[in-house]
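All protein chains but one are shown at their positions in the complex.
Coming up: chain A.
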Amino acid sequence: MAVLPLVYLVVRSFERGGSVVWDVLARTRTAELALRSLTLAVSVTAACLVLGVLSAWLVARSDLPGRRAFGVLLVLPLAVPSYVAGFTWISVVPDLTGFAGAFVVLTLVSYPYVLLPVAAALRTADPSVEEVARSLGRTRRQVFFAVTVRQIRPAALAGGLLVALYVLSDFGAVSLMRYEAFTLGIYTSYRATFDRTPAAILGLVLVVLAIALTVGERRARGLVAHRGRRQPSAAPLGRARVPALAGTIALVLLTLGVPVVSLAWWLAAGTSTFSVTDVLATTGNTVAVSAFGALLTLLLALPVGILAARHQGRLARGVELAGFAGHALPGITVGLALVFFGIRFAPALYQTVPMLAFAYAVLFLPLAVGAVRTGVAHAPPVLEDVSRSLGHGRWRTGLRVTVPLAAPGVLAGTALVFLTCAKELPATLLLRPTGVDTLATELWTRTEVAAYAAAAPYAAVLLVVAAIPAVALDRFLLQDDSRR
């Protein structure tokens, strides 16, 4: 069901014959778009790998002062939607457009994709391997490159893949920075011309690029490092302590300080230029649309997630793959696919809330399936067996054992989907009913026409929405820690 729109996109692309497809592909513009997207993806990924690995090492392995607090602060930018970050930067430094702007903004919001898995790998990697290397006569620096780098390679590659996919499918930052990458190219070709076939073809090319990247990373990942039982000891920074601290603080200021200060400034400067009722109405719209989307997604995810949790094997692996595919599916392509699909097969639904909710479901189904699966895994079948042997039937067992155990994970997942829907930009832009604006689309339209003060309140609300899961997630992790 989730693949249906994509299949239709293929059909739609080839409808007018293979020669049209070939013409579109052979245009120099297509090559330019692809080259721009790939250049951006490669440079952002490289920058993120450097920033991510360095900061992960500082947080997980060094004696950096305040590394616990930094561990949280450095991850928070992940939650900031790229177009919100883009807005805050361009409204402060209007000259920062094009490649430089997109590069800076995307690097600053996506390096945590590398930081998180690498820090986790550094924390769990067996320190005795490093100790053996030291005892065999290697220096700390040699050990880092000969042993540690190998231990974190799979994590860093996985993180790098996420960054690259994020950049490829990003629409918000590149459109605000007017850097004509693939996603923006698709959007303009969809809006500007009467013939929408090229847009469909370009959308497919984007998916193919993303899938190729995913497959390539899986090949390159190699073996997962051996897990140790001990916590590695902190490496003393020595004289590097002050520059390391300064660098970390600078990173936090760039990623979090700039958005907050810039927002505060615009909010203070432009109180008269926006109406509170408008912002409230838009927030209401966003909540309604996202709630609908989250419920639909959950409904579709429940059977799949339960099956995947209870039956190992092919289905579980399929679900895992779908998770990656979910990251690889750009919102703009899904939006576009549903536009075509809607116009052709369900004109009554085209540009209605159910259609938009369905787009959210297609985009975020893997996220919800993962949450349901994790939730249900908290209620292993043996507990149900025990309950039944104690005299409770199937239904009472479900009510008293399975539901209470699985509910927290499933609800947290649904909340996460809800918040992710609220932040979604490209699909919403294409599919929203006429006159229904969400926070994301309002911010985008207003920034497009440089009405920064008017855009600020929407950015502020979005920033709050974005911060909720980050804070909640952190509390979840802390709770888990105390239980162990």
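To be clear about the criterion, a residue touches a chain if its C-beta (ideal position, glycine included) is under 8 Å from a C-beta of that chain, and two chains touch if they have at least 3 such contacts; residues count from 1.
Please note the rule applied: contacts and distances are computed from a predicted model.
Chain not shown in the complex: UniProt lists it as "ABC-type quaternary amine transporter", one of "ABC-type quaternary amine transporter", "Cytochrome c oxidase subunit 3", "Circularly permuted type 2 ATP-grasp protein" or "Isoquinoline 1-oxidoreductase subunit alpha".
Interface note: of A:195, A:385 or A:448, the residue touching the hidden chain in the full complex is A:385.
Taking the whole complex into account, chain A touches the unshown chain at residues 378, 380, 382-383, 385-393, 397, 400-401, 404-405, 483.
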